[in-house]
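With one protein chain removed, the remaining protein chains of the complex are shown where they sit.
Here is chain A:
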Amino acid sequence: MIDTRTERLLVSEALVVPSGVTAGDITVEPTEARRVPGFVESAFSPLVKAVIDRCLADVTGGAAFGDEGARTGIVLATLGGDATTADLGSRLLASGQVANPLLFFQSVPTTILGVIARDYGITGPTTCVALRGDLRSEALDLVDTILDDSMDQVLLLGIDLAAEDRALSAQAELTDGGPHAGASQVDAAVAFFVRRADSAPESAEVSVAPVADERLAAFGSLAGLAQLYFTVRTRRAAAASGTVAVDVGSALGERRLHLHLGEPR
């Protein structure tokens, strides 16, 4: 049962898969995620920067927000976080090498969001959350809750790296009946820039399927957000306006989120 219906404006979206991926009729072209100074070895932080730069390119033209920066939040959602940095640092230490302070995995998510906040002048809440299973519902619910907590706009970022060795073994241990998402097979990040909607414009509506598309299994925990991205892109390609409805099956109840496809400004 749907408890509530929420209207939001989806201003822009982006998906970056550095290696590219083809699944059925879905193709994502390879994209270079450029190095970010101070972040070494792992693809995590360059990927965060690349997807947000792409998502905001037509919104700010690469410039910082003005006064709106104080009413802008960022949500980073992930399953495994920067497992590459965690594993590399641990492996070096286990083999008796000196610890590299740059492999400071504890604070990678907040630190790269600090870079994003600096570059775009975002001074609202920045939060990083790790979820099990598909990230879409709880991540969108978190965005929605922050918008209701006096913010005007929120940048949602979903990110996971292809699981290897230790991360694969760890995820294989999650056999306790809780929600599972298959391990990510590609490094990927997806971003959505969402605003409060002052009104609910009348427009044709398409719904995003409640269950992630099998063709998107390579995205692991990001499959639901990737599915939302492709649905939005298809809708934008077909018409200048429209609405994408997402049933957000949060643990605190079913909600229907209406994302009205706005244009960047």
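The criterion applied here is as follows: a residue touches a chain if its C-beta (ideal position, glycine included) is under 8 Å from a C-beta of that chain, and two chains touch if they have at least 3 such contacts; residues count from 1.
Going forward, contacts and distances are computed from a predicted model.
Per the UniProt record, the absent chain's protein name among "Beta-ketoacyl-[acyl-carrier-protein] synthase family protein", "Multicomponent Na+:H+ antiporter subunit C", "Cytochrome aa3 subunit 2" or "Amino acid ABC transporter permease" is "Beta-ketoacyl-[acyl-carrier-protein] synthase family protein".
Touch with the chain omitted from the figure is made, among A:Phe44, A:Phe105 or A:Phe230, by A:Phe105.
Among the residues A:Gln171, A:Ser184 or A:Gln227, only A:Gln171 touches the chain that is left out of the figure. For the chain missing from the display, the contacting residue among A:Ala43, A:Ile74, A:Val143 or A:Ala162 is A:Ile74, taking the whole complex into account.
With the whole complex as reference, residues 38, 69-70, 74, 78-81, 86-87, 89-91, 93-95, 98-101, 103-107, 109-115, 117-118, 120-132, 138, 142, 145-146, 148-149, 165-167, 169-171, 173-174, 176-178, 250-253 of chain A touch the missing chain.
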